[in-house]
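Here is the structure we will look at.
Only one protein chain is missing from this complex, and each of the others stays in its spot.
Chain IDs A, B and C follow the sequence of writing; residue 1 opens each chain.
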Amino acid sequence: MPKLAPLSPLAAVAVPGRYGKCIGGPRPVVLTERPDMRLCVLSARRGASAQVAEMVQGLTGLTLPQGPKRVAKQGLALIGTAPDQWLAVAEGDAASASLDTLIEALAGTATTVDQSGGKAVLRVSGSRARAVLAKGCMLDLDPRAFTPGDAATTPIALIDCVLWQLDEAPSYDLAMPSTFATSFWAWLTASAAEFGYEVAAPQQPR
Amino acid sequence: MTSLSQTQEPFRLKTGGLIDRSQPLSFRFDGRSYTGRPGDTLASGLLANGVHLVGRSFKYHRPRGIFTAGPEEPNALVELRRGPRAEPNSKATTVELYEGLEATSQNRWPSLSLDLLSINSALSPFLAAGFYYKTFMWPARFWKRLYEPVIRRGAGLGRASLQPDPDLYEKAYAHCDVLIIGSGPAGLMAALAAARAGARVILAEEDFRFGGRLLAERFSIDGMSAAEWVERALAELASFDSVRLMPRTTVYGVYDQGTYGAVERVNDHLAVPQEFQPRQRSWHIVAKRAVLASGAIERTMAFANNDRPGVMLASAVRAYVNRFGVAPGKRVVVFASCDDGWRTAETLAATGVAIEAVVDTREDQALLASSFPWRVIPGGAVERAHGGHRLRGVTVRDASGAAIELDCDLLAVANGWNPSLHLTCHLGGRPVWNDSISAFVPGPLPPRMSVGGAAAGHLTLAEAIADGARLGAEAAKETGFDASPPALPGVEVEEGTAHVPLWRVGGGKGPAFVDLQNDVTTKDIELAHREGYGAVEHLKRYTTLGMATDQGKTANVNGLAIMAEITGRSIPQTGTTAFRPPYGPVTLGALAGQHRASHFRPKRLPPSHAWAEEQGAVLAEAGLWIRAQWYPKAGEERWQQSVAREAATVRRAVGVCDVSTLGKIDIQGADAGTFLDRVYINKMMMLAVGKARYGVMLREDGFAMDDGTVARLGVQHFVTTTTTANAAKVMQHLEFCRQVLWPNLDLKLVSVTDQWAQYSIAGPRARDVLAKLVDPAFDISNEALPRMGVTALEVCGGVPARLFRVSYSGELAYEIAVPARYGDALMRALIEAGEEYGIVPYGTEALNVLRIEKGHVAGPEFNGQTTARDLGLGGMMARDKDYIGRVMAERPALQGVERPILVGVMPLRPSRILSAGSHFLAAGSGYVAANDEGHLTSVAWSPELGHDIGLGFLKRGTDRLGERIRAVDLLRGQDVECVVCAPVFVDPKGERTRA
Amino acid sequence: MRIKCPYCGERDAAEFTYLGAADLVRPDAAAKDAASAFYEYVYIRDNPAGPHAELWYHAGGCRSWLRVVRDTRTHAIASAELVKRDGTG
Partner (left out) sequence: MGPRSLRYSLFNLVSQTFAGNRGWTPAWRKPAPKPAYDVVIVGGGGHGLATAYYLAKQHGISNVAVVEKGYLGSGNVGRNTTIVRSNYLLPENIAFYERSLKLWEGLAQELNFNTMVSQRGVINVYHSDPQRNAYVRRGNAMRLSGADAELLSRDQVRELLPFADFDNARFPIRGALMQRRGGTVRHDAVAWGYARAADAQGVDIIENCEVTGISIEQGRVRGVQTTRGFIGAGKLGLAVAGNSSHVAALAGLRLPIESHVIQAFVSEGLKPLIDNVVTFGAGHFYVSQSDKGGLVFGGDLDGYNSYAQRGNLPVVEDVAEGACALFPNLARLRILRNWGGIIDMTMDGSPIIDKTGIGGLYFNGGWCYGGFKATPASGASFAHLIAKDEPDALIRPFRLDRFARGAILDEKGMGAQPNLH
């Protein structure tokens, strides 16, 4: 029986290297695909929001955000995407295991739906990351308005994304429908070219 | 480095101005080479070389020169650049000069100086406003053949390139506390005030240089030259992280809730955009507050031949001298109704230009006049200009009525100012008349916008500075900053602003233009009045006053003031026409941004895309998706061969098709079954776990909306599919039902379209292929997984999968879903596993053939105009429950027996070809709508039957099986006799799916 | 135009899709006057020039249905709230 190797939707296009405007030193924009992340939608069932929050707190020590925010601990992040709905993002084996625990525990209290294959996650970071995103993202990403811990669900260049900020570099993760990923990539790289960008080696897909 | 010699730019002043004399820039106009300097516009470059004739007017082809020094320019429109980058109608007064610039004049033939179409000028009595409404009607048939083509050929000013625009454009989004529009003294002070308070400020300036009128006048501020003061202010602004300075950026429109449209000309000052950069960028600026500091535009007067090259706004004359270091003439007459005339004369005199006379309409200036060193004609007016390609002189009528002839090559006209209030009107505001400056000033403002400086009608420098400081601080305060107006810099000028404008001077022979660009004269205005088009909006539309590229920036107020004079109404009674976006012309490219050509819309790629490309599949757009239509094999010359082979192989052996594009929705919750019962016409609540069912949804108006399968994975867990085309619409509809109609039901909806790669494996050997991949622990035998069975399992050693035994093709068939990342590998594995059975991949075309053979309805039948009954699915409509659309589906006209209903058709002669879109006509009936009995929706060549088959809607169709009918396609000249049959051509009992 | 989604915050209207009048109550299909009640429900609209309660779907954001009160003459938005309130699910 053949073994099925997972393939990220960006594998063909996200070739590591340096592109766009030629400059020395660190690139103002760095793009890294994150096919290693596991994503799962958690959606509290009717009237169960508080209960879900309690269980999540108990199991992970994380306080479920009541708005478009991100909380994270040991590789497991919970991102508010809609009323009573979150996107769980797990990086690494330990986080993945605690996500499994969470999914199991929440059965009946929340709907949990795997989206690891449904979304491609791209990390965009560097001093000009904001300027690049501003070419397609309608949100105000200025540090006065959007900071690490903030998240949003919003279309970028006509493609629906979930976006969260990780640090003040700034670095952002963008989760987009995997079937649109190559199209998104085309927009992103065209937008970053004037600054010069680097495509970092992707993680192994899981 | 070349130094500036007199022959190079004979009208360049030795000193002064904000240009870099050390660096020549060569450019060409109409094939001739000239030089200019960095800091020049094309207009100032041309003037430096003594070039005044730059264009021909729209209607009469009269010679035209440079009239202004800014975006209000009506005359000096040129074609900039060449080939695919050609830009017609570019204003020489705003085009920034660059090395190698090429421009050509427009609307002339054969050349600018000899334009044969200037014959129109002689015909002008025939071509008065609205003449075409009264003529070209006799004889009637000449209209289409002669008059119309001639009129249309004469249209337009510039020429569009026929080649694709090679440059890039992009959109961008910006947010701020305070947006400041315009960087004159008002804008700069506002920016300083807001920035010092800590607000996020955007300062947008249309010009390539910040400073507004300060660049064009000889003011001093705080003891330094205005230009130096501007530099200092800019340096301070640049030191704030929270300030974004945007030169070359025009705010063109105001939209709801503080959204502003702006276009940044990122690279228009270069011959070709810098690598990786867009030519222009269009900005959405979302501002909590906006300060409009857009200044004012000087106005002109109407007198005979006032369009001669060499007639120029006085403010422009000062701009050319002070900012560009150019003398736009050698002998000057100034014609003014206000102090700006004197200021102009002073400016010119200081550069050594001869002042022939100052004609001031004000008689009471006589006294003052004596203190000036040049001839003054108080109470006078220029009645007529002389000259052809260049002004030669003017006839002046003095206060006593005597005519005075003056020689001159430049006439500077000053007749007061119109505040640039366009942006205050985009949300419906109307300007109001202000008597003290005899101009319209902003009326009610858009929410959260304030106006200051000349734009508010506060025309002096001191007022502009004070306004800016106050409004900038106010705006910062309103957005939450602790702000107080900064100390005001000292200003040492006295500016008088009161005057009595003079709108037209009668008496002179020759047309007196009001709208220079559209060739609208005072006579046209009189005629419009005479014919009853006296309301301003009628005046505009009848004469085209203010409808050109400049949108009447120098014409509108004069036009309506003249109409007011004629009718005896006041100017405010006469009113203004509506200001609409854009404030200045905006390229379509900038507005489209990145979404052009192949990037017009994002592409959506199914999981097998890369593999399909490797196979050489022929791809096509299906909505946003790119799907394989068929997979040609060597030796297949026509697409029909490939499609027939694929379809036949499915029926005979096995095929695989990527159906991941179907919408997939995960539905979980205690009330999921109840919910599905209410949205589908058939019953879903009782569906057993591990089973799937075909379902149909209606819209609330009773028409069919979509179909798909509903599968029950658990007691509280369903997955449904939607058609590819309707996925988003159905999701929205279901969320509407869940959130709005039945908020108390306990369920959640999550789209999993992208999560699952889903392949259809169809054909008698389908199970054999699957069996090779399904992990041994799972039983997929006919008994374990019968028709419509559903199960979760694992494949290829533990990859989670879902297997649905559903069939669209009518064969033994499955749809297998795996997480999308395994999709590529699974496709390869399926093909490999199926090799021994002769497996083929099949595309959307074969899919279509197979479904038509089975009479399954799809997009062409589900077109929003058909009911479940029309589709032959009436039997599914449950009688004992409510569901969306149930009541409206019962309306009498939807029950009518005459409504066409789904049937199959086959050509009587098997060799005949059917075409979808044909209409059904009974045998012997003529080609008229009364005989129309329905139409053919879907057609395929059936490999199974060896001839064309079709689905369609036919009146009383179900009662007419076996009857003959004609499928008529008049567009392609076909009239095909057909037999009506049941809409299923293959395996009517459905036995194959059970195998 | 910008709409303040109670969950996501203020967003460009391009992120939303519009449905039309809010506050219409889906009639009871079993009632005697169901046909005329559904006719009114499906087709008849007040279409006021002035404040208008209407439904917008935050398709590009949280996928919530919002009830927005907006003046159809000025596009000024008086309020925007989730149709489905907390506690109902």
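FYI, a residue touches a chain if its C-beta (ideal position, glycine included) is under 8 Å from a C-beta of that chain, and two chains touch if they have at least 3 such contacts.
Given the structure is predicted, the values throughout are model-derived calculations rather than measurements.
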Touch partners, limited to displayed chains, of the chain removed from view: B, C
Of B:Gly864, B:Pro910, B:Gly946 or B:Pro988, the one touching the omitted chain in the full complex: B:Gly864
Candidates B:Arg196, B:His919 or B:Lys955 - the one touching the absent chain: B:His919
Residue touching the undisplayed chain, where the options are B:Arg12, B:Arg37 or B:His284: B:His284
Interface residues of chain C (partner: the chain not displayed): 1, 12-14, 17-20, 35-36, 39, 42-49, 52, 54, 70, 72-75
Positions on chain B contacted by the hidden chain, ascending: 58, 84-89, 125-126, 128, 131-138, 140, 143-144, 148, 151-153, 155-165, 167, 169, 171, 253, 255-256, 259, 261, 282, 284, 426-428, 523, 527, 530-533, 535, 537-538, 541-542, 544, 547-549, 551, 578, 580-582, 585-593, 595-601, 603, 620-622, 699-703, 705, 859-860, 863-865, 888, 891-895, 915-919, 927-929, 931-932, 935, 937-938, 968-972
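One rule holds for everything that comes next: only the chains that are shown with their structure count from here on.
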Distance between the centres, which are taken as Cα means, of chain B and chain A, whole angstrom: 32
Chain C, residues touching no fewer than two other chains: 12, 63-64, 82, 84, 88-89
For chain B, residues that touch 2 or more chains besides their own: 284, 286, 744-746
Of chain A, residues touching chain B in the complex: 1-9, 12, 20-21, 35, 41, 43, 45-47, 85, 111, 113-119, 134-140, 142, 144-145, 157-159, 177-180, 182-184, 186-187, 190-191, 193-194, 205
Of all residues in chain B, those that touch chain A in their complex: 168, 170-175, 200, 274-277, 284, 286, 594-595, 599, 601-607, 610, 625, 660, 666, 668-670, 744-748, 750, 752-757, 772-773, 775, 795-797, 799, 818-826, 828-829, 832-833
Chain C-facing residues of chain A, complex: 45-47, 49, 67-68, 81-85, 138-139, 152-155, 160
